[in-house]
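For this depiction, one protein chain was excluded, whereas all remaining protein chains were kept in their positions.
Chain nomenclature is as follows: A and B, assigned in order of appearance, with residue numbering initiated at 1 for each chain independently.
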Amino acid sequence: MRLDFKGRSFISLNDMDKEELLYLMEKSAEVKAGKHKGFLKEKTVATLFFEPSTRTRLSFETAVLQQGGNVFGFSSSASSSVQKGESLTDTIKTITGYCDAIVMRHKIEGAARRASQAATVPVINAGDGANQHPTQTFLDIFTMMEKKGSLDGKTIGLMGDLKYGRTTHSLLIALSFFKVKLVFISPKELKMPEHYTDFLKTKKIDFEERDLLDQTAASLDFLYCTRIQKERFFDPMEYERVKGSYILDRESISLLGDSTYIMHPLPRVDEISEDVDDDQRAIYFEQAHNGVPVRQALLGLVLGTIK
Amino acid sequence: MRLDFKGRSFISLNDMDKEELLYLMEKSAEVKAGKHKGFLKEKTVATLFFEPSTRTRLSFETAVLQQGGNVFGFSSSASSSVQKGESLTDTIKTITGYCDAIVMRHKIEGAARRASQAATVPVINAGDGANQHPTQTFLDIFTMMEKKGSLDGKTIGLMGDLKYGRTTHSLLIALSFFKVKLVFISPKELKMPEHYTDFLKTKKIDFEERDLLDQTAASLDFLYCTRIQKERFFDPMEYERVKGSYILDRESISLLGDSTYIMHPLPRVDEISEDVDDDQRAIYFEQAHNGVPVRQALLGLVLGTIK
Partner (left out) sequence: MRLDFKGRSFISLNDMDKEELLYLMEKSAEVKAGKHKGFLKEKTVATLFFEPSTRTRLSFETAVLQQGGNVFGFSSSASSSVQKGESLTDTIKTITGYCDAIVMRHKIEGAARRASQAATVPVINAGDGANQHPTQTFLDIFTMMEKKGSLDGKTIGLMGDLKYGRTTHSLLIALSFFKVKLVFISPKELKMPEHYTDFLKTKKIDFEERDLLDQTAASLDFLYCTRIQKERFFDPMEYERVKGSYILDRESISLLGDSTYIMHPLPRVDEISEDVDDDQRAIYFEQAHNGVPVRQALLGLVLGTIK
């Protein structure tokens, strides 16, 4: 059993087993319920955003502040020594001496891992390029469990860009801990990569692949949407042809079941129409708000201030 | 009576009546006198500056911090998700879940109003384009009342760009609550717009318009200066011709009365000469410093932590 989170970095979903994920979810629920208070008091967290991200940065910062902790850092590498040619490792070796934990986002895959090797304090990966963004997955899973309890036996649809979308890949790994059924809905250009579907086969996770959102969507417990970016298509005409099929609006949500929750990692552009926001099943803002207790719980665990 | 500020957004001077303004001024004076302390403890305020503004942002941030609160946000949209094409409404719907109040500046008129409709926490408008900047007006009125008590019977000169200057328009609305006399001093290209002078007529506020600062300035209680920007003139020669007439320096302030206080919203460029700063009547820095207690009082009222 490796339930001791204290001192650990969180870089990738692959560093974690099911028991640990469930433990983190349990602690997150306790934090959200107000069972732990002020547990980051006298702790200082550096938020190093070499690449900008309002949502994630602000969520981490408010998470720390609301538990009584201190936060400092930068919101883009434009205002950092990186400009003077300093290596990432040197930046981290310096800042590790200024704080109790580091939260970082970087555009290069593997940057967070390298940072965690240079740091003497825990490093939380807040996104490294197209690679990993584990706390996004934590809050996704938390939101699902909060809505429907155990994920065993649930059917989850992932829709949109399943080829390049970092979020859906992380989420798939976490979901594979459970006895779920997955439905992949994407244009064929943007299908879930084979090494992920192979992975699901070895884990004996049931999945199917579809071109379109159709009547079978009524049986979904969750529909997790992601954006389809024009730049991903070789042929722009192809993009124009398919894009409408993956947009949720008042009409297309009629395909969903009464208790099919609609999720999205945000920011969205036009893949979910604003008139869907008021639907009871649309929970993407609630999902975003869950980032606060989940990140608080994670920080409390790695700093050893919640048990 | 609408003296319950709790939960309310402050977007425009037009949302407010005289009684409310006086109540806010009273509370601001109490805060400045140290009567309320630490009243923002455990409160978290987001400062969302989609458009940069050091003075206003730092004034709000120190206001919150000095009352024990937490503050987080961004100082320009360059480091926000706005870059990814996210709508203002989505940004607000997310951040509203991270904080107890939102302070925002945006370059688009009406943005703050739209934000207040999307938010579930109070929104304070810290400037939306050429439109409104209510807390500037609050600190202007506070400074005037601090110097001379009630504004009834006072004569206030507004000088400079009265056509485009957002500050003077907001101030005019607030001053219209009192039995004041107004004197507008501007080049004719930059006169107070007619809908504002019509408004004053319906409110039966006495005003006169002048081309130049002259001997009549001796009777002013306050002279509120604003900058004249070259870009506002069709004919650059005309700008060169008139600009000197609206610059305050050692010589021109001899036209003012012994108790004519000189105010300015800052930042100034060259419309007030630095050698005026030491004059007893120059109170523009004191005015800026009053932004702290006034903003603290406003936040305390909308958060319900001062009564």
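The rule is simple: a residue touches a chain if its C-beta (ideal position, glycine included) is under 8 Å from a C-beta of that chain, and two chains touch if they have at least 3 such contacts.
Keep in mind the model is a prediction, meaning the values are calculated, not measured.
Although one chain is hidden here, its contacts on chain A can still be listed: residues 44, 46, 70-74, 78-87, 89-91, 93-95, 97-99. Hidden from this view is one chain, which touches chain B at 49, 52-55, 58-59, 61-62, 65-66, 71, 75-76, 78, 266-269, 274, 277, 285-286, 288-289, 292.
The definition used in the following text is that only the chains that are shown with their structure count from here on.
Each chain gets a centre from the mean of its Cα atoms; for chain A and chain B, those two points are 41 Å apart.
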